[in-house]
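A single protein chain has been omitted from the complex, and every remaining protein chain is retained in its original position.
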Amino acid sequence: MTPSHLPFAGIATFARAPHHAPDADWQADVAVLGVPYDIALGFRPGARFAPRAIREASLRYVPPFTGLDGRTRLEAVSFVDAGDVVLPSLEPELMRQRTTEAARAVRSRCRLPVFLGGDHSVTFPLLCAYDDVPDLHIVQLDAHLDFTDVRNDTKFSNSSPFRRACDALPNLKHITTLGLRGLRFDPEAVAAARQRGHTLVTMTELETNLSAVLDALPTGKSVYLSVDVDGLDPAVLPGTSSPEPDGLSYALATRLICAVTARNTLVGLDVVELAPNLDPSGRSELIAARLIMETLCGALDD
Amino acid sequence: MTPSHLPFAGIATFARAPHHAPDADWQADVAVLGVPYDIALGFRPGARFAPRAIREASLRYVPPFTGLDGRTRLEAVSFVDAGDVVLPSLEPELMRQRTTEAARAVRSRCRLPVFLGGDHSVTFPLLCAYDDVPDLHIVQLDAHLDFTDVRNDTKFSNSSPFRRACDALPNLKHITTLGLRGLRFDPEAVAAARQRGHTLVTMTELETNLSAVLDALPTGKSVYLSVDVDGLDPAVLPGTSSPEPDGLSYALATRLICAVTARNTLVGLDVVELAPNLDPSGRSELIAARLIMETLCGALDD
Amino acid sequence: MTPSHLPFAGIATFARAPHHAPDADWQADVAVLGVPYDIALGFRPGARFAPRAIREASLRYVPPFTGLDGRTRLEAVSFVDAGDVVLPSLEPELMRQRTTEAARAVRSRCRLPVFLGGDHSVTFPLLCAYDDVPDLHIVQLDAHLDFTDVRNDTKFSNSSPFRRACDALPNLKHITTLGLRGLRFDPEAVAAARQRGHTLVTMTELETNLSAVLDALPTGKSVYLSVDVDGLDPAVLPGTSSPEPDGLSYALATRLICAVTARNTLVGLDVVELAPNLDPSGRSELIAARLIMETLCGALDD
Amino acid sequence: MTPSHLPFAGIATFARAPHHAPDADWQADVAVLGVPYDIALGFRPGARFAPRAIREASLRYVPPFTGLDGRTRLEAVSFVDAGDVVLPSLEPELMRQRTTEAARAVRSRCRLPVFLGGDHSVTFPLLCAYDDVPDLHIVQLDAHLDFTDVRNDTKFSNSSPFRRACDALPNLKHITTLGLRGLRFDPEAVAAARQRGHTLVTMTELETNLSAVLDALPTGKSVYLSVDVDGLDPAVLPGTSSPEPDGLSYALATRLICAVTARNTLVGLDVVELAPNLDPSGRSELIAARLIMETLCGALDD
Amino acid sequence: MTPSHLPFAGIATFARAPHHAPDADWQADVAVLGVPYDIALGFRPGARFAPRAIREASLRYVPPFTGLDGRTRLEAVSFVDAGDVVLPSLEPELMRQRTTEAARAVRSRCRLPVFLGGDHSVTFPLLCAYDDVPDLHIVQLDAHLDFTDVRNDTKFSNSSPFRRACDALPNLKHITTLGLRGLRFDPEAVAAARQRGHTLVTMTELETNLSAVLDALPTGKSVYLSVDVDGLDPAVLPGTSSPEPDGLSYALATRLICAVTARNTLVGLDVVELAPNLDPSGRSELIAARLIMETLCGALDD
Partner (left out) sequence: MTPSHLPFAGIATFARAPHHAPDADWQADVAVLGVPYDIALGFRPGARFAPRAIREASLRYVPPFTGLDGRTRLEAVSFVDAGDVVLPSLEPELMRQRTTEAARAVRSRCRLPVFLGGDHSVTFPLLCAYDDVPDLHIVQLDAHLDFTDVRNDTKFSNSSPFRRACDALPNLKHITTLGLRGLRFDPEAVAAARQRGHTLVTMTELETNLSAVLDALPTGKSVYLSVDVDGLDPAVLPGTSSPEPDGLSYALATRLICAVTARNTLVGLDVVELAPNLDPSGRSELIAARLIMETLCGALDD
């Protein structure tokens, strides 16, 4: 019997994919791995609930997708849901180790891993599974730079994943951050990112000179795309710990992502900082799930 | 004594209109009929609560309305609240029959009926009360086409009202759908709508070529306007079962509606798919109520 | 690697059991089948979300369980999660047919099926899968009798499952209803139940003469246990469509259930009318999941 | 056509009674008048929403009621919904004057008025409409004494209605307050109530010596019953501004009320301090509506 | 030890400023005074909770602020939190008197007072503390005119603060209202405002001719800025009693404010009509707090 088409029915794996542990015997085009970890953020928790919420929302978006133009996408793409990293409570170092291991296992079995955070600190151990990719580029959609060395006495908060990655990964060449805005930046972090030659793009630049931004995107690279949902406008996606007004519309976010995937090879995607408990309307996880699917369309079909 | 001006006070009929059953003895310019039915949708229920929520919200918008320019609207327009269709539980065919009967009764006693859904499936039995209107045109504000033949084993879900209407009503000539967007369309439905010559307008077209869209609207016709609130952007109106980002702003929705009412004779209006339980801020029903009032201003005053 | 102990992590099957379709090739002591259907209730929807919510809550209660006395329960009991019935939208007859088929398939592969509703109307098609059990007894925990012939023009609402079962199943001998209370009963239904010799037990009787109630329970029978969560006090379990004050405490509910399972052979269990959307504290589904586990302890261990 | 049996459908008058303004031409056994006023409370607002919420909840409890014992109650009792007092914004004196006028008008047209607050301050202007009842007795279910002379610089807060009534109404002979509890009492208020000979009954007394409490109730009097919903336990009824634990169960509350109505003539009933916005489960207004109906059963049927 | 950087930790004074009563002995550049009063609004209460919510949200925005450009703002600015006005319950006149007194006390001790409402009625007693400022100008961000003489029988509702101020303050020369929109205006109020020469700017004008609006702003004046948060679009800031769609984006609001502070001397700021209880996402108070900080940057740094 065919599985249910009702989004609220059935076991909620990502897009109704079969569930296999990261280190089991499987192969797929796309594999999804959750990292339900949110103890590294400094404000409102809830991102631990995001992997499950995104899986449930994904049941509204089970491929393939036929557009109004009759074109069908993600038709021949196979999916596996590798479940969530088996995390400890509290022990940050063990958490990072297990996350990297699971990410490596998933990477080795699929063409494109999709990681569901968790707060943004999970991106560091995820990136550690990419230490063998030559000339690795990162594109980050985010309101915040997340390049701080130490915040609130720790080096591993959700403000520091990219700083830690630059420390740990000699193959990490460049980071493009899109959607920056807000009242306050960490001056040391800004200086360090600029010194490394990173591309820092504000919302103002996106709105006033989009074509220049698109021209400056990496081209022909292996790109890891990290989507902090607070890059989106909080009116669009309210369920996040640290909302910043005047953010990306959904259309602009997907346009940027499509430009990235059109010019590069996507080697990994994470979606982080979704706090479904902060949005009783439920649209936040629906938008996150759809954004993942549109990214996959761009990366695998176009 | 004059009725209360406090929106939370008093018996909540639509805009404090007198309440008469559809088949009682009354006449009015505008009559409101609720159809608190949401068992034909396939995702998140709650539209059954919409008629009551819209009535309560309407108490912020009791006519007449004087604008900043001093112009007063809906001053001489009389209203009746015909209550809700007396629905069975569960029995879909009986539901449709009673809805059509009540709609016919209301139509016969007023100039312009306003129907408060319910999910979008209610539009089919409502339209059945218009089987005597020659050359009937429909304008639909909606993210979705709702022209699917069969979904999840039924022909009467909220994805099919316009397909069923085309099957049942030879006098239904044309449908214009405004606001289409989303990841997936039913190819068979798109083909069927195109074969009938329907006008399918995406959000992209509305944003890039509004004047062409306006030019293509029907003119001089009897128009039934069906407003699915998910046509609006979910940031504007979050309380709906199946939100789709990048939708209509309130201003654009009312501009489209005014263009329709300015060029045609409005013979019926429905507002569907409002799920007040999904929006704790309460703005969704306020916006739905106001949109109804602005439509009436356009249809009856301009 | 062992599965996660964090209740919010991992794919949410019931108690982390393997997932197999009802008609696949498996055997288990306990199998769980969801029926995410709530369109037959007449008040506040949400029971469609219950199967998934109970699965998620069950992750706090993964067997085995060692008590303070050192006794371990459900240690050697195997579980399968058979997912949810693949339901149509709207079509009530098709829904019943598919539910009965799936229930039959599950029954044939396990010792004790656990059904997760849905509103109480699902109990009728579930019971139809038990038409071969000689001398079938039902014990029902419920505030309401649910023995109405027709309500709101339908014979298949959540007020009628046991009436329909008595009509359809000659082998159904007797029903014991525990926890009755409320302002209003359907006189025809009460008379019909009494005429069949059913045992109707009010909350008052439970509180004033529990031992007589226990003595009157069936003994040595094949019992199907149907737990409507509104049998519990709404202070204990607020997430239900039609709460009635002065209901069962959790302790009394489990005591009654243990008395039933100690004296009889449990052939099926359903838990219905849980509406997780009505309880933001989340305790309703936690209590439902735990009550299932304690029932299994009683039925399989004691 | 008969009105809907679905509680969420139809215009929400109390128990589907006809709606007439207080000073219109009507007669009824029971008449309901709302006082959507909550600006006199000092903590969490929301009681302004109570009249409408109780009306909506009352649609689950439309008489008559047949019990499990076959007895039918409220069969021949006629109802009118007199709507809400037309209140000013902010002006406390005008509010009191209009409330007293409307209450007088309602009293003159029915056998038993039911008043829906609002915060407890509304009881004072309501009682002013009873200045002609000889030997008036009040029974108050309440966690708090509400007999304070001045609180936060005002004599008209929700802490003072009974003090003001004693000041204003020479015919008010005695007050019995049932359910008192909490950390703090206003010593001056306690002394003043004791000096007047009022009966102050704590929860502890109710639990340890109920029969003495029942014996001490007034007998053969004209009784105005004022039910502050915070008299109930907040686990039973969470939607109230100032919850106090260890309160009345629903069963005990109705038992006390039945004892009062059995021994006396009920001349008025108010239900106050319900804040539906504080209880997303919706059970608070359902319980308030049912409690009104059970009070009417006791007063009019027994 | 330095205070916490965690926004949820520590005593919540505004931006972690020291707390001193208005009439204590202190001096500061900026002083914050709350007016937790919302009984003058006519729809949905909750603004009484705003001062505390804004204080808590302000802990995400503790100055100084370094931008992406390296510029640091509010570095040398001192803050005091003067707490909330000690308000009576219910007594409107006493409320106004105490608010004016406290505002005077605060004004005398700081360079720029920031007032946290409360509903918009609080602006009148606040302005009364500015009766000595020659040639006082007001700039108001608001969807509504709030210049009504009498509404719902009172002259002191949240629809009338500026009318009352014009009556009471001969030194109040001019009001500029930015962001007007909506279905209905009070014709008498519009006429009265126009007769006084006030500048009334609609959203349409802001969107179509912003430079003309900016040119028409006062220049070189003592300006009191009153920000009604319903001037913002409800998608941006949903937590307000009376939302009106198609409002100011955050960016446009701050641009207007910066234009005002760049051309004038800011003598007072209030932020009113925030109802945090209506926005479970919590972004409403975060945006209000940030808007205050950006206003201070403009007024004190630029």
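Some points to look at:
We just call them A, B, C, D and E in the order they show up, numbering each chain from 1.
Everything below uses one rule, namely that a contact is a pair of C-beta atoms (placed from the backbone, for glycine too) under 8 Å apart; a residue touches a chain by one contact, two chains touch by 3 or more.
For clarity, every value in this text was computed on a predicted model and none was experimentally measured.
Partner chains of the missing chain, restricted to those shown and counted over the full complex, are A, C, D, E. Checked against the full complex, the one of C:F14, C:Y61 or C:F79 touching the unshown chain is C:Y61. For the chain missing from the display, the contacting residue among D:P18, D:G220 or D:P245 is D:P245, taking the whole complex into account.
Of the residues in chain D, those that touch the hidden partner chain are 42-44, 151-152, 180, 183-187, 190, 200, 202, 234-235, 238-239, 242-243, 245-246, 278-280. Residues of chain E that touch the chain left out of view are 1-4, 6, 8-13, 19, 21, 23, 34, 36, 48-49, 51-52, 55-56, 81, 83-87, 89. Take chain A: the residues that touch the chain left off the picture are 38-42, 45-46, 48, 87-92, 94, 151-154, 156-157, 277.
Throughout what follows, only the chains that are shown with their structure count from here on.
Residue positions of chain E with contacts to 2 or more other chains are 42, 151-152, 235, 280.
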